[in-house]
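Taken from a larger complex, these chains appear in their original positions, while the remainder are omitted.
Naming follows writing order (A, B and C), and every chain is counted from residue 1.
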Amino acid sequence: MTAVAIAEPFPGERPVTNEIVREHKLNPTEYRAILDLLGRTPTLTELGIFSALWSEHCSYKHTKSVLRRFPVDGPQVVQGPGENAGVLRLPDGWAVAFKIESHNHPSAVEPYQGAATGVGGILRDVFTMGARPVAVLNSLRLGPLDDARNRYLFAGIVRGVGDYGNCMGIPTLGGEVSFAPCYTGNPLVNAMAVGVLREAELITARAHGVGNILLTVGARTGRDGIHGASFASEDLSAESQKRRPQVQVGDPFTEKLLLEASLELITGGFIVAIQDMGAAGLTSSSAEMAARGGVGVEVDTSKVPTREAGMTPYEIMLSESQERMLVVAEPHRVDEIRAVCQKWDLDATAIGQVTDDGIFRVVHDGRVVAAIPGQELVDGCPMYSPPAEESDVARSRRALTPAADARDLADALERLLDAPSIASKRWVFEQYDGTVRAGSVMPPGCDAGVVQVAGTSFGIAMTVDCNARHVLLDPYQGGMGAVAEAARNIACTGARPLGVTDCLNFGNPEKPDIYFQFVEACRGIGDACRAFGTPVTGGNVSLYNQNPAGAIDPTPTVGMVGLLADVTMAVPSHFRVSGDAILLLGETRGHVGGSAYWAEVLNTVGGAPPPVDLDAERALQQFLADAADRALLRSAHDLSDGGLAVALAECCIGGPWATKRYGATVDLGRHADTVTDAGWLFGEDGARALASCDPAHVAELQRLAHTHGLACHFLGLVGDADTDVIVQRDDRTWRWPVNRLRRIYLDAIPRRMAAAPSDAGVD
Amino acid sequence: MKIRVHVRIIPRTGLLDPEGQAIAHALSALGFAGVGDVRVGKAIEMTVEATSPDAAEASVRTMCERLLANPVTEDFSIKVERA
Amino acid sequence: MTRVAVVRFPGSNCETETLAAVARAGGDAMLVDYRETHLRHADAVILPGGFSYGDYLRSGAIARFAPVMTAVRALADAGGAVLGICNGFQILCEAQLLPGALQRNAQQRFASRPVDVRIERTDTICTSDYAADEIIRIPIAHGEGRFVADPDTLDALELDHCVMLRYVPVDGTDAPYNPNGSMNDIAGLCNPAGTIVGFMPHPERRVDPALGPGVGQRFFTSLMSRIATGVAA
């Protein structure tokens, strides 16, 4: 073997042994590939670099073949997967950049900083495309709140998400939270950012131009989160809790300055490329930018500004210190770049250059400590397609049914509204600034967030959704269902879905039943996205979400954006006028398998979730957008967890800060059918929404529904303020005072969070 | 007896302390030269009912470990007022 | 045209919508950097919301030493119009241009929500277009908005009618009407002359009728007419 390029160990660096290879989570096949690639034993610095880039987080070694099957094209696509964020076309030369990312493992160890830096990271992904972030969303999964540690994690995560976006001045416009025992010890924190740019100003993270300069901009490099990327790619065990890498601490203040400086550098045309130093820090940013540009790079770690003296090249290359950017620029621009950074109180430091030999080279004080063929470093990790097979446990779970229905369905609704997964999330989003930037059309608490694009008449609708219980019970249906629910939420506001970003949170892919969940859920997402014409423009994979008790429920969070052509036509989610007609859109078949009713009231996580009807979903989406265009709807709210009864209650209860809540009288009896009472009230068939309108518009809406091939049932009328919610079916009547429902719904989470202190020490 | 206890909770060395940095900056802008390594944490004071100062200290130590300090990011120290 | 300076400190994040609100009300809005030492002949200055210097130490504590604050103080001393919105209010208190202090919300959490506030004084630089005792619903978004002052100061504030905005309950409210535990339900203050004002709510987020009731707009139209009639410096 002859070495492709020579590197020598940094003085004091340990020689690479099998033990050290194992510590770096590289398996024998991968190590062999490294030896073949280099033609010699790697230095420790090189091994660290490989270990980071060949981690699941960076290489997608278990998932790439599956992700390739997502639809990625469409007339609206400006930038598909592969860049820092996806970009879709909006009217009038505008475009939207958006992406979702997980920060699960860091949040399990340090909830506040883990969540905060998750938001910080995803914001950088968006503004490095040249987009100004206009909204943040978050999808959270936690263990039940009767456990003190879960309360501690929940409180810290919410505070972390909020503080970061609040300080940056970016509204957090939506999200979801749900609770299930599988997330105890392994919470999920997925953050999505949405930004707006002029399509012409898009910039990509491709280093080109031999001789161009690499600069770091922003914070200094410390020993934070070294090996975060490989940490994110292993099971959470007591052992890894102890290993606690240096926690990454977020500084949203510096990030705000970095945001302004970056946008000025990009829109001013000062730079060639820019990428944030996220997972695997300087290593992944420089290697990926070089590989995308088909060039080599040389980084001089001794020039990188550090927070502590004596940091080694290994540490500098792998540090995950936050709020740092890597910029590529032509040499004659460096002074101007420094001036822009100075205006924002930031430092820009030249640390390397673009080379013509395709080698990823690290030097320190004139000594070459790493020299790796760059393209292979990024693309050369062995790929795996592990066996995928559904487990018997999963099959029998799907066959499960509860012993009997609840005796009292009125009480069942109250129990559902008191379930933290369904209850109002006001406690969460009141900690998130939802109105900064003054463009929020629909704040949190609606079906989807909507933000106006400043200076235009249109807005961007956005949501994140996933019913993990459905995915657990049937990964294919559940995957489709997540996309369908997201699209429904978007459509309820009157917007049309445009595209998707996804965050695939799963357990250990090396286990066949987990890999089965992954493959099937992705197939479902892909099929739904194809049917809706909403391409996947990017996303994130988080595997190894396990705790000692097993894997999390498969949670492929779908982030979706849509276009609302006229923000003044946005449709709210809740009833607004007494005497309005209540319409149920879509067919009710009474599927209660996999429902929240079974899980929360009958303590049965089982059954087959309702099959997703993609055609019916599309018809509903188009109807909702058409009806909104014609200003026919007073409100629209999708049916999801808890089915019709929960949706009706929510429409009556009103928004989080409503001073008026309405009664309603609904008659299900006029629909002669075989659906059970529980099926009507709590079944979770998709492709449905509850709308209200001026009674004068009912006929027109029914005609419109007919043209879309959509069922549109008149159910009853919105009642007076502070009266009862009444549902009748034949000789049965269920009745709830709306103010009682509201109190249950609003108090569920605060009551639990106040119950006992958060206990940081319990583990 | 009632014993007054003072707790200091400071971010671990090595961890970024953006607040400390901002304060260091502000002090130097105000003309205070030669200020370095500023770290900002919490000061907590409380009165504890205990049989002895040592017992008070032990009890507050447990409070720190369980609630007051974040074991992942913070170090703490305790001082007991001995009358 | 009325010249209004909107100051950007490092970490300010509401300057864009504040500038837009001024422009919508017919003013000539200018962005002024915190390093500048004069306000470019502005008739009024607004310190906008945000997290100046990350709100590290205490919100507003570091910003009050920014070079531009000398000019702000000079304008205030000359009887000019000085507004602090949210973080700007915190800065004005830290700079002792308004009394008291704004501390962490009583519930220890950030509060982002609409609140109902009553306009307690309509003869200030930014409230003349409101009716006396008018109640408006307007967003807040802050972690440190609990107004505190010693009892004497508080008495003096009430006696001199320096409480400009107060949180009030309205029918149907089912969240605490005082969102942060402020003493005397104070949401905003002014000096006795009504020329220096500071408040926690964000009127600049409620100026576009396309996005909801534009109840905040009149803060800015009031300011324009007050300056036009020459009451301020």
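Here is the rule we go by: a residue touches a chain if its C-beta (ideal position, glycine included) is under 8 Å from a C-beta of that chain, and two chains touch if they have at least 3 such contacts.
Bear in mind that the values here come from a model prediction, so they are computed numbers and not experimental data.
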Legend entry - Protein chain stoichiometry for the whole structure, using the labels that appear: A x1, B x2, C x1
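Definition applied: only the chains that are shown with their structure count from here on.
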Inset, instruction - Name the chain pair with more contacting C-beta pairs, choosing from A-C and A-B. - result: A-C
Inset, instruction - Return the distance between the CA-based centres of chain A and chain B, expressed in whole Å. - result: 36
Inset, instruction - Would you please write down the residue numbers of chain C that are in contact with two or more other chains? - result: 53-54, 56
Legend entry - Residues within chain B bordering two or more other chains: 18, 22
Legend entry - Residues of chain A that touch chain C when the two form their complex: 159, 162-163, 166-169, 251-254, 256-257, 344-345, 429-441, 452, 567-568, 656-660, 742-743, 746
Inset, instruction - Within their complex, state which residues of chain A touch chain B. - result: 109-110, 113, 219, 222-224, 244, 246-251, 253-254, 307-308, 321-322, 757-762
Legend entry - Touching residues on chain B, where the partner in the complex is chain A: 11, 14-18, 21-22, 65-67, 69-73
